[in-house]
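See below for the structure under consideration.
Omission of a single protein chain aside, the complex is shown with its protein chains in their original locations.
== chain A ==
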Amino acid sequence: MNKEEGAMVTDEKLPISIINNKAFIFDLNVIKKLRFLGIGGVLSGTLPTAPQQNVFLGLPLQLMIEEVVWLVENEYAYLVPERDFLNDLIQGLNNDDVLQIQNEKQKLMDLEQNEKLIQLNDKLDKLGKNNTSDETKLKNINQSLSIKIFDNSNNLKNSEFLKKTILQNKLIQKNLLNSLNYNNLNYKIFNHLKLKNYFLAPGLRFGGKFIGYPGDPLRYHAHLIINTINWNQDIGLMNIVNGGRLATGVKKVWLIGSERDDDEDEQEDEQDEQEEKDEKVRCFSVEWAGFG
């Protein structure tokens, strides 16, 4: 899925809930949209109808931290903090903020009142009994206005306000992103491969950081087992043997990626520097030869 199509799918930013420094999606529609962006995640919730197994899992969907960072940096999604964070936020509200929230609520209240009034007037007009003043009617309406409690946070009256606050406050988003404690190198490699249209998933079961699919995992087998390594770190012959065997044994290619050090750029000749200016990430693939 290329970027343009993805953008079409998500005209609105998608919410990612951050709970205990892990990222979750609770809304099926959001998951669908993410899939078009090439973000798969891992389903991690027990199915209510089959709670004694863990082969098939359901909502919520857990995202890799690199996926979250990618979504936020590319402005496809925003982060929703957990309760503690909200509590802190409430502690930090000043009078103006409270007034603003009250106004917001009052507006919603007024809107509903007016709606009810119009409905009532219509009804009474039909019956031809519209002779009491608006004030008494409003009193009656206020008595009957119910407070609804929804089981979905999207329907809460202050949801829009919260969303606006969280979404527009760059500092909150930045802090939330930093709270994930992500490894910059891992993200760079993730981003690099994502730009090359690879679909990435967690690679632990194959002994790597990521595994890379050439497209949606439902259509393709993985082609890559990806590990990241610091530019000056000793890879170790043993690890190369191991990685090569590991990947070739499951018909994949072992890939190591790293980001070039800034200091070393200066030593390169100019032509090389030109080529490498935008792309500092370098990847190498290792295949184990000699298997029959």
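Simple rule for what comes next: contacts are C-beta pairs under 8 Å (C-beta built on N, C-alpha and C of every residue); 3 or more make two chains touch, one makes a residue touch a chain; residues count from 1.
The rule we apply is simple: contacts and distances are computed from a predicted model.
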Exercise. Per UniProt, what's the omitted chain called: "tRNA-splicing endonuclease subunit Sen2", "DNA-directed RNA polymerase RpoA/D/Rpb3-type domain-containing protein", "Exosome complex component RRP41" or "Small ribosomal subunit protein mS39"?
Worked result: "tRNA-splicing endonuclease subunit Sen2"
For this session: Could I get the residues of chain A that touch the absent chain, sorted low to high?
Result: 203-209, 227, 237-239, 241-243, 245-246, 249, 292
